[in-house]
Structure formats: structure tokens, C-alpha cells
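One structure is given here, and the rest of the page talks about it.
Shown here: the complex without one of its protein chains, the others still in place.
This part shows chain A:
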Amino acid sequence: MGYQAKLRVWRGDDGSGDLQDFTVEANEGEVVLDLIHRLQATQVPDLAVRWNCKAGKCGSCSAEVNGRPRLLCMTRMSIFSEDETITVTPMRTFPVIRDLVTDVSYNYTKAREIPSFTPPEDLKPGEYRMQQVDVQRSQEFRKCIECFLCQDTCHVIRDHEENKTAFAGPRYLMRIAELEMHPLDVADRRNEAQTDHGLGYCNITKCCTEVCPENIHITDNALIPMKERVADRRYDPIVWLGNKLFRRNGG
């Protein structure tokens, strides 16, 4: 049942680091995070890794396994052969703090830049009425566990530090879509999605959708519909005229 697995784990900090080889016991049914924990308990007590729920619910244990962004707690050892060396590295898009732990503050900064839910002013608590079919679309996006794997994989920022200021990333563009599709939200978010949050950078490659552990259809259900809404608004002649007039007045 148990066997000796070969793990190659990146160790280091923001200054320097390298891949180190370990041999560690693996048992039936285990996931990569179990092996990392066994390493901590038996060989490298100061190996840094984030985790909480161990059940794919909190989005803490994000890293890259053989180069693919994954949750360590949901990556079964059984998908690898016993003689394979499994390489575990931190998410590449974010600065390393130590070992497998990265600085994900970029995401919290972006979260704060998205204007919040704006309910109708006259609606009192307890009076909200919405149909299941209408909330379902936004509910899909609210399944997001904020693992940031989609952010990690998106090529717009993966090796392009310079795009980080202008681009909110799939997770937060999806947040805009979620609010836009909220049955009771009264704000119009289309223009800002394009100008302030960088929707235009996304060229719908769907890489984000592929790595999402919650299987959210980020590209098809959030980003593409959002792009369509933006296009509708921008090319709507009345809005266009309105924008022009407003600008002229304002300037």
C-alpha cells in the first residue's frame, strides 16, 4: 500500500531558493498536501505552506504541481505513477515569501478597487425578492474560494508584472460580472470594467477556466458576457452621445 514517493520542493525566500529533493512515505488515498505535512513533521519542520480546510473549500493551499496551478489538498497522489518525481513550486505570478507561500496581496488590492454592491435605496431588509433563476448566474461566481489559481495562470500577468496595475485579473473581472448580474444591483459597471479594471486585456484564452478548482466557467459565463455588455454600452448611440456631451461639459 504505502510507498516511498519522490518529491522535489522549491525552498527559499524572496532573495533566493532552489528545488530540493526528498523521499517521503505515501499511503493509500493521500493527497500532495499530506506528503508536505509528513515532510514538515519528520524532516523539515520549518517548511512553509498554507492550508486550512484540507477539503477544497478555503482556497489556501494553492501552488503548482509539475508546473500546473493546483490546490495541494485536492491533488491525489494516485494521479502520479509511483516512480515519478513530483515537483511542487509556489505560484509563479506572485512574489515568494517563503517556500510554497507567496505574497497574494495583489488580489486583496484589486478586490478593494471594485465598487461594492449597490442596492436600491428604498428597499428595506427583509423585502428583497429574487427568483432562483435570476440569482443562479451570480451564485455560480460566488462559489469562488479565492484560491487565486486563475490569477496565477492568466498570461496577462503571469510573466508581465507591468500589467498588474491596469488589470484586475479573471477573479475580479468575474466579481464585476457577478455584481452586474445581481438582480438588485443598481450600479452600471460596464464602462469601469473596461477602463479601470482592464477587461480589454483579456483575450478569452480560457486558461483561467481550466485551472479553476470550483469549475466555474469564468470565461464563458462571466468574461465573455461582460465583454458583450461593455460592447453594447459603448456602441449604443445614445450612451455614446451622452458620454461625449458629458465630457465636453466636464472639460
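Odds and ends about this structure:
Operating definition for what follows: contacts are C-beta pairs under 8 Å (C-beta built on N, C-alpha and C of every residue); 3 or more make two chains touch, one makes a residue touch a chain; residues count from 1.
Here is the rule we use: contacts and distances are computed from a predicted model.
When the unshown chain is looked up in UniProt, the name that turns up among "Cytochrome P450", "Fumarate reductase/succinate dehydrogenase flavoprotein subunit", "Sugar ABC transporterpermease" or "ABC transporter ATP-binding protein" is "Fumarate reductase/succinate dehydrogenase flavoprotein subunit". Of the listed positions A:R68, A:K143 or A:H160, the one in contact with the omitted chain in the full complex is A:K143.
Within the complete assembly, residues 13, 27-31, 34, 40-41, 45-60, 74, 76, 97-99, 101, 104, 108, 111-112, 115-117, 119, 123, 125-126, 128-132, 135, 138-139, 142-146, 179, 182, 185 of chain A touch the chain that is not shown.
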